[in-house]
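A single protein chain has been removed from this complex, and every other one stays in its place.
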Amino acid sequence: MGKLRDPDCNPLQARAETVLTDYAARAQAASGPRGRKPRRRLSGRNIMIYGTLFVVSVYYLLPLWVMVVTSLKGMPEIRLGNIFAPPVEITFEPWVKAWAEACTGLNCDGLSRGFWNSVRITVPSALVSIFIASVNGYALANWRFRGGEAFFTILIFGAFIPYQVMLYPMVILLREAGLYGSLTGLIVVHTVFGMPIVTLLFRNYFTSLPEELFKAARVDGAGFWGIYFRVMLPMSLPIFTVAMIIQITGIWNDFLFGTVFTRPNLYPMTVQLNNIVNSVQGVKEYNVNMAATLLTGLVPLAIYFASGKLFVRGIAAGAVKG
Amino acid sequence: MQPSIAIRDLTLAFGAVEVLHDLNLEVGQGEFLVLLGSSGCGKSTLLNCIAGLLDITDGQIFIQGKNVTWEEPSRRGIGMVFQSYALYPQMTVEGNLSFGLKNAGLPRAEIAARVARAARILQIEPLLKRKPAALSGGQRQRVAIGRALVRDVDVFLFDEPLSNLDAKLRADLRVEIKQLHQQLENTMIYVTHDQVEAMTLADRIAIMKGGSIMQLGSPKEIYNRPANRYVAEFIGSPTMNMIEGNLDMQITPSFSAEGMSVPLQTYAFGSDAASGPAVFGIRPEHVEAGEGAEAMPVRLDAAVDLVEPLGSDTLVRARAGDRNLWARMPGQPDLRPRQPLRLGFDPARAHLFRLSDDTRL
């Protein structure tokens, strides 16, 4: 059909046959389908696709919804009602209580303590680990010294070793260095265990930059740090953002290192949250618990929604080897 | 006069793989040398060794009489232009030009003067405040050349500088590079895989293959007297016609292959020519077809097999017996497949190679 409608598409045939054929083709074109293919908006296929995605989305959103509505209800309403129902009477009491009054052990100053601890842990840990890992990646990608690849391979394998295997040796190392239980010690831990993934990220990025740029800078007489700060860094802002996202969410969400390597006064938010919610004493205040949970999830969620595609790029970069 | 660049017994190996073997090369003052070869032949590797961007395994490199074998790239007195331009994207054109000079700690006034001079020579003065992203391909390459120019050095290294440009721009910039060389009179080493660039630019061409230099000579020498079969087939388009057969030096030298015999009295043999299996080569542009063939010492009957009209002239693949021969015919002859065609050539313009080692006879 399609061919007949447009005889010009085959010049040989058009030349060989007469105008009559052209006429016939036009007549046929007038009766056959023509123009844009009609599109049915509600085809069975579309209903299936959008229907499935919609149901799955509801399932994924449900926990967030439950957290929000529960945290805005009073305890009487929770005891009587349905956990999925929106609050009849909105109260911010649970949020205030979770932030400023909830008890962990003897301290009753709420999650705010954990929040500030997490900030104090996350900011320096992210900065230090990213700086060190980016220099590693740069040295590996551009300077290619002897043995570099061997160390890097060990590092990547290290990413798969269960932390539990290295936990105790790390405790010993930190204790010997006098850092066990301190903030500095935890920064070291996050730098060490974050190193494989972030180094990989930077190595792959710097390898993807044209090597001739590095060569040109060497001919121009720039040294190791000169090239890093003057040539590489200004070109790498996106990848630094990606690394920031990975590290901040990762460190913020950490629980294991927080319990093993710090003392109670330095517990990060996740550890404190778990202690508040899963403490056995007293009456369970579900609304306060959910407010606390939501508060803890707020920082990574904010980063997630603000960063959008970069977050996706970050986890994809971390997951797919180069 | 001492050579501008001298390379002695240079060897480069990555692990067990030898990329350059025992290479020797001298480049004269102000010479334009082109390293030509297909990809993977080691030409760019050699250039990187000269620049100091690759650590060599063995041998020595001298630039202006100074042993720079272990010297940092920036202290070798070279400027380098890359295929991908390699401009620093976050710096302006001015910043790109002055980066090396700042690293060398030159006084500000001196830097400004040199940048101004390079910009004037390359006619990029209006672009100085722009970022590379805002430049066209040709402008970027000019800035890249400028970056070598400001260094005020005796040796320029070009690593396939025109490969990323389209055909028209490539031809324009080729002319500009040639003019620049005539103006500056400094030594230039130019790596390319494009034989037209090599033929048009070079004082001497070094044809490389598998990490060795196959032939080093002027473009004319390389074209007229290729030292071996590889060089003969590499230079010239379409490729030289090659016929395998036997060379007989007994009474009068002649070459014979199935269905043909070519007398070779007029051929300029080398000193070590001897009878034996050989390859006979003749360039398509030296094969006359049609009427012109009758005037040639050697003639044969063939039939048109394939025609490639190029406009200015026409390439014909003709079938003679069971072998194909390419001929280049002037103008636009009217030829149809299977039509009979007379071919002819002058054995004086032919090339003979020994079959066993491919060297010229």
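Which chain is which? They are A and B, in the order written, and residues in each are numbered from 1.
We adopt the following convention: a contact is a pair of C-beta atoms (placed from the backbone, for glycine too) under 8 Å apart; a residue touches a chain by one contact, two chains touch by 3 or more.
The criterion applied here is as follows: contacts and distances are computed from a predicted model.
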item: Among "Thiosulfate oxidation carrier complex protein SoxZ", "Sugar ABC transporter permease", "Acyl-CoA dehydrogenase" or "Sodium:proton antiporter", the UniProt name of the subunit that does not appear here; value: "Sugar ABC transporter permease"
item: Among A:104, A:136 or A:262, the residue in touch with the chain that has been omitted; value: A:136
item: Candidate in contact with the missing chain, chosen from B:73, B:132, B:146 or B:217; value: B:217
item: Chain A residues touching the omitted chain (full complex); value: 49-50, 52-53, 56-57, 59-64, 66-67, 70, 78-79, 82-84, 132, 135-136, 139-140, 143, 145-146, 148, 151-152, 154-155, 157-170, 172-173, 191-192, 195, 199, 223-225, 249, 252-256, 259-260, 270, 273-274, 277-278, 286, 289-290, 293, 296-297, 300-301, 303-305, 308, 311-312, 315-316, 319-321
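Quick note on the criterion: only the chains that are shown with their structure count from here on.
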item: Distance from the mean Cα position of chain B to that of chain A, given in whole angstrom; value: 51
item: Contact footprint of chain A on chain B as seen in their complex; value: 48, 51-53, 72-75, 78-80, 82-90, 99-100, 103-104, 147, 159
item: Chain B contact footprint on chain A (complex, rising order); value: 210, 212-213, 215-222, 226, 230-231, 234-235
